[in-house]
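Only a single protein chain was left out; the remaining protein chains are all shown in position.
Which chain is which? They are A and B, in the order written, and residues in each are numbered from 1.
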Amino acid sequence: MNKTILLTDIIDFLGNEILAVHGNPEGIEIRHLSDPHNVDEFTLDWINPLRPDKQNIAKKSKARAIIADPETSYDENLSAQNKVLIIVDKPKLAIAKIGNAFFVKKPKPGIHTTAVIHPEAIIGKDAYIGPNVTIGKCKIGDCAIIHNGVTIADGVETGNQVVIKPGAVLGHEGFGFGRLEDGSLIKFPQLGKLIIYDKVEIGSNTCIDKGSLSDTIIGKGTKINNLCHIAHNVVVGKNVIITAQVNVSGSTIIEDNVWIAPNASLRGHQKIGKGATIGTGAVVTKNVPAGETWVGNPAKKLEK
Amino acid sequence: MNKTILLTDIIDFLGNEILAVHGNPEGIEIRHLSDPHNVDEFTLDWINPLRPDKQNIAKKSKARAIIADPETSYDENLSAQNKVLIIVDKPKLAIAKIGNAFFVKKPKPGIHTTAVIHPEAIIGKDAYIGPNVTIGKCKIGDCAIIHNGVTIADGVETGNQVVIKPGAVLGHEGFGFGRLEDGSLIKFPQLGKLIIYDKVEIGSNTCIDKGSLSDTIIGKGTKINNLCHIAHNVVVGKNVIITAQVNVSGSTIIEDNVWIAPNASLRGHQKIGKGATIGTGAVVTKNVPAGETWVGNPAKKLEK
Partner (left out) sequence: MNKTILLTDIIDFLGNEILAVHGNPEGIEIRHLSDPHNVDEFTLDWINPLRPDKQNIAKKSKARAIIADPETSYDENLSAQNKVLIIVDKPKLAIAKIGNAFFVKKPKPGIHTTAVIHPEAIIGKDAYIGPNVTIGKCKIGDCAIIHNGVTIADGVETGNQVVIKPGAVLGHEGFGFGRLEDGSLIKFPQLGKLIIYDKVEIGSNTCIDKGSLSDTIIGKGTKINNLCHIAHNVVVGKNVIITAQVNVSGSTIIEDNVWIAPNASLRGHQKIGKGATIGTGAVVTKNVPAGETWVGNPAKKLEK
């Protein structure tokens, strides 16, 4: 974060999202986004619309440039301090966009020499494939970012703009065994695929198994955090958030926009309805209707 | 799954397990096993004996060849469709065997050039060792399949036909500390071994620590899924199923044929009796008698 950005460039970038700019942005340099513990004259600060004391925060901020919602006004005090106040409807969203555009570093496209890639794998254009990645006979979409140490087994297909973080293991055999009469275990063949749609992000050391006879599917825009386990034949919808250490057992269906808190476990063959919320450490043993929040072990509907 | 297998070869393979073959199998080609969403003329379909409508499933299947139990009969409709009905006692088991024999791809024996192996390690015959594997001074049995990115530390001994999936870490130091008077922590030496018997399978990114002064042991035929943690001195019996994200703390004993559901946690120094079942997310803080099912946090016996 040692880059210096001109505030005027940030204002140009936000464009129509800006409702008003108060004060003179010319010549102001921005080196970092607001960190509440570390605001200085090079910070682009922002004010959470939920705070009751917004005017006071703007007054006391050490930053020269502040993004706030329309309830904050450019009063004499801000003017006397030569501050710049940028008014937008959603300050946090504006900060996110600015951060992603100006401060986040993305790896440059290219395949690291240590990656081990199946000769028949199809890799889309502008993909980054990091050190020690292992890719089987599979299809990777355009603009993929596949960080170091990721495993992508045979039969995985990804859309475009997927991000896979270090150590994730995608498309390996699922865990299905039958017990024979002598107690020993026979493996059920795991022959399906793992299909990952566009803009999915998968966290570090997360494991997603391929399907057994049908496929495992991760829908468009879904984000999965670190150390999750998604079993065979699971079908995850669009824009689902699966936070860290979540377990989803086989053949469970998770519909669009569901939010699953850390360390929750979903039993197999259940259905989590659209927009449902699952609490931290919840053990879900039943179908969860759309829009409901379930918590506890075993999980029950949270009455609000 | 683009291979084509002759149905007659499958019938030969099943041999004595077949009670009857109805219809003419000559010339029928099989390209995939039953996936309920995707059955076509090249599918080998099967019918779950628990289904009440078996005859109707056989009638409506788009497959030309179906495996079913003796309650399904080769009626006029099946005959008119020129279907082949193969009768066995356990259709699912037959499908598993066929899948493993004809469709599952196993890696060919050999050691990838990027594997880093201790010069005094002993590797059994016909082992597959994938890319970026790290193997210390240890003994690996015959026909091992050790996938990419696995770590096997000094002092691990495995039997034959073990399967270790990507990113698993086997035989590293366990986690044992004592607190000194100034609050700082001193490590207890971790000097034991990790001993893994024949036909054990260990999931992706699972960690199994070596013993502290005695050994950690994983019994013959036991299967462990992804992202599990098995601590020092744990002793696991034969044919145990440990599903994803299970935690087994130090010195706990798990007897033969136990089944542990995902995300369960077993406190250290407990004993899980033969054939017991532990529920999803259960937090087991006591000994569990043989054959019982325990669920909840803290886990209690499930009365049926």
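Heads up, the rule we're going with is that a residue touches a chain if its C-beta (ideal position, glycine included) is under 8 Å from a C-beta of that chain, and two chains touch if they have at least 3 such contacts.
It should be emphasised that the depicted structure is a prediction, and the values quoted were computed from it without experimental measurement.
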| item | value |
| --- | --- |
| Residue in contact with the excluded chain [from A:Asp126, A:Asp142 or A:Asp256] | A:Asp256 |
| Residue of A:Gln55, A:Ser184 or A:Asn239 in touch with the missing chain, whole complex considered | A:Asn239 |
| For chain A, residues in touch with the removed chain | 1, 32-38, 92-93, 95-100, 103-105, 112, 114, 130-132, 147-149, 165-167, 199, 201, 203-205, 221, 223, 225-227, 238-239, 241, 243-245, 256-257, 262-263, 279-281, 295-297 |
| Hidden partner interface residues of chain B, rising order | 114, 116, 132, 134, 149, 151, 154, 167, 169, 172-173, 175, 177-180, 183-192, 205, 207, 209, 211, 213-214, 227, 229, 231, 245, 247, 249, 263, 265, 267, 281, 283, 285, 297-298 |
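Following the convention adopted for this analysis, only the chains that are shown with their structure count from here on.
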| item | value |
| --- | --- |
| Chain A and chain B, separation of their C-alpha mean positions in angstrom | 31 |
